[in-house]
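Take a look at chain A:
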Amino acid sequence: MNTLSEIFFSGSHWTYVWWAYAITFIIVAASIIIPTVRRKKTLAQIKRKIEKG
Partner candidate 1 sequence: MFSSFNFKYFIISAAILLLLALVYAPHSQPLYGDPLKTGTQTKVGVQTEYGLIGTDKFRIYKSQKLEFKYKNMVVTEKINTTAATTGSLFLLTNWLYQLFFFLVTAIAIGYSKPISNFIKKTGSLKYTYNLSGKFIPWIAILALLLATIGIVDGLAFAPTDAQQKDSFRIIYIHVPAAMLCIQAYIVMSIASAIALIWRIKIAEIVAMSIAPLGAAITAIALITGSLWGARTWGTWWEWKDPRMVSVLILFFIYLGIMGLNSAIEDKRTAASATGIFTLSAFVIIPFIYVSVKMFNSLHQGSTQVIGSSDMHPDMARPLIVMFFATMLYFTFALLIRIRGEILIRDRKTQWVKDIALRS
Partner candidate 2 sequence: MTPKTNKNGLTAFLAIIRRDLLLAYRYRAEVINPILYFIIIVSLYPLAISPDPKVLTKIAPGIIWVAALLASLLSLDNLFRSDYEDGTLEQMLMSPHPTGILVLAKIVAHWITTGLPLLLVAPVLAYTLHLDPKAYSVLMITLIIGTPILSFVGAIGIALTVGLRRGGMLLSILVLPLFLPILVLSSVAIQLAASPRPAIAPIIPGAWFDSVVYLTTQAPYSAAIYTLSALLILAITLAPLATAAALRISLR
């Protein structure tokens, strides 16, 4: 925790770099995870509809 706050809040040059990479990573991960989850949910929904008859 100490080193994390050191990295992200110290105000040196590296802070900005880590913030940029962290935000990018979050947005990239979200843009991959959200459609995958939606696709799986669509498949599950179709399956439920078939099994309901």
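Criterion applied: all candidates are chains of the complex that A comes from, given by their letters.
Assume a contact is a pair of C-beta atoms (placed from the backbone, for glycine too) under 8 Å apart; a residue touches a chain by one contact, two chains touch by 3 or more; residues count from 1.
As the structure is a computational prediction, the values presented were derived from the model and not from experiment.
Novice: Given the complex, what touches chain A, 1 or 2?
Specialist: That would be candidate 1, which touches chain A.
Novice: What part of chain A is in contact with candidate 1 in the complex they form?
Specialist: Interface residues on the chain A side: 12-14, 16-17, 19-21, 23-24, 27-28, 30-32, 35-36, 38-40, 42-44, 46-47, 50.
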